[in-house]
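Excluded from the complex is one protein chain; the other protein chains are retained at their positions.
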Amino acid sequence: MEVRAGVFLCNCGGALKNIDFDAVASEMAGIPGVASVHVSSDLCLAPARDRMISCIREENLNRVVVAACSPELTEYPLRRTVQSAGLNGHMLSMANIREQCSWAHEGDVTGKAVELVKMAISRARLLQPVEEVEVGVERSVLVVGGGFAAVNVGLLLAAAGLRITLVESTGTSGSDGQELGSIHGFDIGSLVTAAERDQNIEVLTSARVVTVEGAIGDFTVTISREGKNMARKYGAIVLATGSRIELALATDSDSSAEYQGIGGTNVVSQDQLVERLSRPASGVKPATLAFMVDFADESTRFSTLATLGNALAVRKVWDSEVYVFCRDVKVDSQGAERLYREARDRGVVFVKCPAAPRITSDNGRVMVEAKDVLLGEDITVACDLLVAEAVLYPDPATAALGSVLGVRLDEKGFYQENNVHLYPVASERKGVFFVGTCRGQSDVGRVMNDISSVVINIKDLLSSGKIMVESERVKVDSEKCVACLTCIRVCPHAAIELRGTEGGKEKAVVSDLGCHACGICVAICPAKAIEFQDYRDDQILAQIEAVG
Amino acid sequence: MIIAERKPIAEITRALAPYKNVLVAGCGTCVAVCWAGGEKEVGVLASQLRLARGAEGSQISIMETTVERQCEKEMVTDLKDRMAEVDAVLSLACGAGVQTMAEIFDDKPVFPAVNTTFIGRPEREGMWVEMCGACGDCYLDRTGGVCPVVRCAKGLMNGPCGGTRKGGKCEIDPDKDCAWVLIYRRLEKQNRLDLMREYCAPKNFRAVKRPGRVQAGKA
Amino acid sequence: MSMKGTIVAFCCQHSGYPAADLAGKLGLGSPEALRIIRVPCAGRVDVIHMLRAFEKGASAVAVLGCEEGACHHITGNTRAKERVEQCSMLLKEIGIDGRRVVMFRLSPNAPRKFVDVTNEIEMAAESQGRQDDNR
Partner (left out) sequence: MAIPFRETLKTKDFVVTAEAAPGKGSNVAKTLEHIELLKDKVDALNVTDNQSSVMRYPSVGVCLLIKEQGGEPVLQITCRDRNRLAIQADLLFAYSRGISNVLCLTGDSVDVGDHKEAKQVFDLDSVQLIHLVHTLNSGKDMAGNELDGAIDFCIGTSASPSSDPLEPQLIKVEKKLRAGVSFIQTQAVYDLDELKRFTEFVRKMDENVKILGGIVPVIGVKMASYMNENVPGIFIPQNLIDELAEAPKGTGVSKGIEIAARMIRQIRDEKVCDGVHVMFIGREDRVPDILEAAGLL
């Protein structure tokens, strides 16, 4: 099919003074494959776009080369324009003659502009169409974990009409959500019973995910329960496997006494304190209480929020003296600032100290010795009860599940989200999400955010039951592929698998849905069997040939 | 699979010095998978040769091709109509491929561009290790599936030697495991250590009368 | 050597390319001899692309990818670094200065870094060019 490329030069409303567009246009006319050259001043506006559409139709162009501003801005809309002219959106090649040519250099840059357009034309000749097809997706979600976050996600997604499977490795559902839920007044029990009654949700206790294959919209997951394996299909997978809470033994490095060592009874966790508060009648009320915050781990808000909440409760119920030893109380969680102010007003004393206090015991009472920054001197407080700082550690199953799903862990062992700001709950593997403490989130406010963003993400993806996807933009030629597994090992998004092809033999197959179009597999394939439609080797080499 | 490693460029340029039109022929099977002699490596080597000649100010014209399997006479013969204007052939195949090429086009000099090293497997991405020495008399049944003939530096049949390093590493290379320690651990795990205790008589090193020949039963 | 003095820069869509755009928007001058080829990720650039650029006469080749550990595709920039080092070795093997091929990592909002590195490459290539000419 003969290449007929239309070259559209945009002088950005006349702003690109150091490019002689007529010269550029005349240079383009003689190039093989160029059917017409048009200079316009505002390709980003509708009239110019309509003219382009009519040019494409009248001159039945099968390639469009646009020399204008950066493709980062205009590639997407221009593709829509080309499509509305009946030509495949991928038959577009752009030259950046504004930011990277006219604005980047002083003086006349017509020569460079000519070269950039020639490069774009050389690539345009080799472009091939990429069809966008509609693909059915499973309207079901696998939620791994039985805690507070998992059950919440399950309920919300079930409400959106998706079929949910809640896989919980321990015997009872909602077990590891106790600590988090109970402290912040959420009754985990009622959530679990709601989940069990919801006909869209299937709760599988003491079950384990064994293998995960396929990609977003079409995951095949084997779950093993009571010795037998079941294969299930899911559109998305949410990991909410929670975390392990340990009492921090952070003490001053040279202080000999360990928390746990002293008396034992008068050192408690936040949870044990809440339990004692709930039955005020029994036992003697402690006269003075101390909390520890931000010494073992400054990155989680877990102990800060629990401390603020419980310090207030102690003041109300027991009215005992409350000291909070802290490095600095970080109140950037939801409602934390209000709790902090209220605690101060209620007489809770915050002792700011640069290093962890020295803990010793003196006939049953806990002596807390620390340097108070505000007073500028060492103070010692004798207290009846010490609430140790709690620190979140990854659940031991995190690493194993991570490798089954092909997702990464961060340096502390929690799941590594794709981008902490843009995609906080998504993994690098499309369709696999993390929620809650399993990715290091430590306070209820943030966990609630995680839950709502994951629910929105998945509803957006799956509720319609179908997704538009570019089919075979990155494709493995099964003739050339020798199944050497290099691409499967290398793909950072676990989007390539060995699958039987019509020839019968198993070959590498790129999942259109799961592929992030980065091209790493294309560069590393020893047999050059993988093609990435818009960035093929011949297209890149053609651009190099066109230079100079 | 067969593992190979690209020869240093100096050796290749020295061999090609007198020739102007060179056919650079890759092989699409083993040497491609171990990144030594496939289509990609043909492109890189051709480019490197052109750059080298450019630097010396003399010209070279290179034809690039990749044969699916260079050890198949028919596949190599397919190149014959392009051989007219070729002065010399540079083959990136393993030894079998280079010699097939040399045999089919015996009127033209054929040079190897890779060193065929061993039969092995990928240990991790980009690194391959020797597993089998094709000795023709396999003992893997006696050693729990670890071959001492090639994975022990001295090929001992009653190992280990006295030079094993701390932690069970090989005498000559602290990064390599002593094959006999691996054998010991494997057999211990399966509690079949009696296999290792059994005296192994001197090996028949002529099991394959070199050069080897295997005649399959009539098809 | 029709491309005397040109610098071919493979710019990753997530870092090098937007940084180049930003440099243009701020009017920071990068070398005119620079020819940018847009790639989806630095990991897409292969050794053959760099070598062909040199064959076409480029005086220097650069691969601009994301910062260490911030690669949009996790391992893209590390692979690009390894391939640049391999290409550098291949050049050194045949007597061409290995420093003519460079991997540089920057974030999309670092136009000054982009301009500094491209100018540095140009100056290095020029001084090297003079050495090659009188060899």
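Remarks
Per-chain numbering from 1; labels A, B and C assigned in written order.
Going forward, a residue touches a chain if its C-beta (ideal position, glycine included) is under 8 Å from a C-beta of that chain, and two chains touch if they have at least 3 such contacts.
Just so you know, these numbers come straight off a predicted model, no measurement behind them.
Put simply, the hidden chain is in touch with B once you look at the whole complex. Per the touch definition above, the residue from B:K20, B:R69, B:R142 or B:R165 contacting the chain not shown is B:R165. Of the candidate positions B:R124, B:R197 or B:R210, contact with the hidden chain is made by B:R197.
In the full complex, the hidden chain is touched by subunit B at residues 153-168, 171-172, 178, 180-181, 183-184, 188, 193, 196-197, 199-202, 205.
Following the convention adopted for this analysis, only the chains that are shown with their structure count from here on.
Interface comparison, A-C against A-B: more C-beta pairs in contact at A-C. Per-chain CA centroids place subunit A at a distance of 44 Å from subunit B. Counting partners per residue, subunit C has 46, 48, 52 as the residues that reach two or more other chains. Multi-chain contact residues of subunit A (touching two or more other chains) are listed as 490.
Within the complex formed with subunit B, the residues of subunit C that make contact are 1, 46-48, 51-52, 54-55, 90-91, 93-96.
The residues of subunit B lying in touch with subunit C in their complex are 8-10, 13, 40, 43-44, 47-48, 50-52, 54-55.
Within the complex, the subunit C residues that touch subunit A are 2-4, 6, 8, 13, 17-18, 20-25, 27-30, 32, 34-41, 43-46, 48-49, 52-53, 56-58, 72-76, 79, 83.
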